[in-house]
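Every protein chain except one is present and positioned as in the full complex.
Then we have chain A:
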Amino acid sequence: MLNKRNRRIAKVVTYILLVVFSIYTMFPFVWMLICSFKPKTEIRTATPSFLIDAPTLENFQRVLFDAGFVNYIKNSLIVSVVACALSMIIAVMAGYALSRFYKLKVVKVSNLAMMLSQMIPGVLLLVPLYMIMRQLGILESYGSLILAYTTFVIPLCTFMMSSFFDTVPMALEEAAEIDGCNKAQTLFKVILPLSVPSLVSTGLYAFINAWNEFMYGYIFISTDEYRTLTPAIMLFKGANTIDWGALMAGSVVAVIPMTVIFLFLQRYFLAGLMAGSVKG
């Protein structure tokens, strides 16, 4: 009897605590969304409210068209998609080698090199990377960002792929080989079709990483033409009086695509992410 009552209390406590945590994590989103539809007079008030008297789209209008965010979104998309595709190709190849030839010395050394690279933070390499990009003549272009974003996700993406390949039985490949497939055919026709969930989570990780990155975009690009979304938000804030309504609208634009993709793919994504991070 007592036990049952205790259990019920535990359940109620669990729900209460989770609701409190959810308010803490979700409140900024809700507030961002509300403010993005508020007209100026309701933004700059000392008595902010959760209700909007006169909802408006003018914040979105200002940030997307007047401040040129449409172009920044396009740039972010181009950079993220290319960096994502590139890192996936590289990670599939390296991950396969890490999984299948783990006994070879080259592979062991590469594995260690990736582990170490994962620990090396971008900000410490800021200056030399800036110099390299300058020498290559790609500072004010997509190329510099694509190179940087790809590099820094390679280790984790590779670990994510290799821990998946570990679960694909060797017998499957041997069967394909007996049927006359060469290594490349085996990879493309047998293994990759099985790996769709892992490919999704690896690609999503690379994409989110590129979409959200701030520092390199802020430093490598100084012209409006190639600017990406995150530095654009920072610069927009730097203007004389901060236009909070437009800033919140810009933030909504930056957050919504990620959130929607995540909601659809979260099961794959979280499983893949965990498999990779435990390995690294």
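What we mean here is this: a residue touches a chain if its C-beta (ideal position, glycine included) is under 8 Å from a C-beta of that chain, and two chains touch if they have at least 3 such contacts; residues count from 1.
Here is the rule we use: contacts and distances are computed from a predicted model.
For the omitted chain of this complex, the UniProt record lists the protein as "Sugar ABC transporter permease", which is one of "ATP-binding cassette domain-containing protein", "Sugar ABC transporter permease", "Thiolase family protein" or "Zn-ribbon domain-containing OB-fold protein". Taking the complete complex into account, A:Trp211 is the one of A:Tyr72, A:Trp211 or A:Tyr226 that touches the chain left out. For the chain left out of this panel, the touching residue among A:Ile52, A:Leu77, A:Val107 or A:Leu194 is A:Val107. In the full complex, chain A makes contact with the omitted chain through residues 10-11, 14-15, 17-18, 21-22, 24-29, 31-32, 35, 43-48, 89-91, 93-94, 96-98, 100-101, 104, 106-107, 110, 113-114, 117-121, 123-132, 147-148, 150-151, 154-155, 158, 183, 208, 211-212, 214-215, 219, 229-231, 233-234, 237, 244, 247-248, 251, 254-255, 258-259, 262-263, 266, 270-271, 273-274, 277-278.
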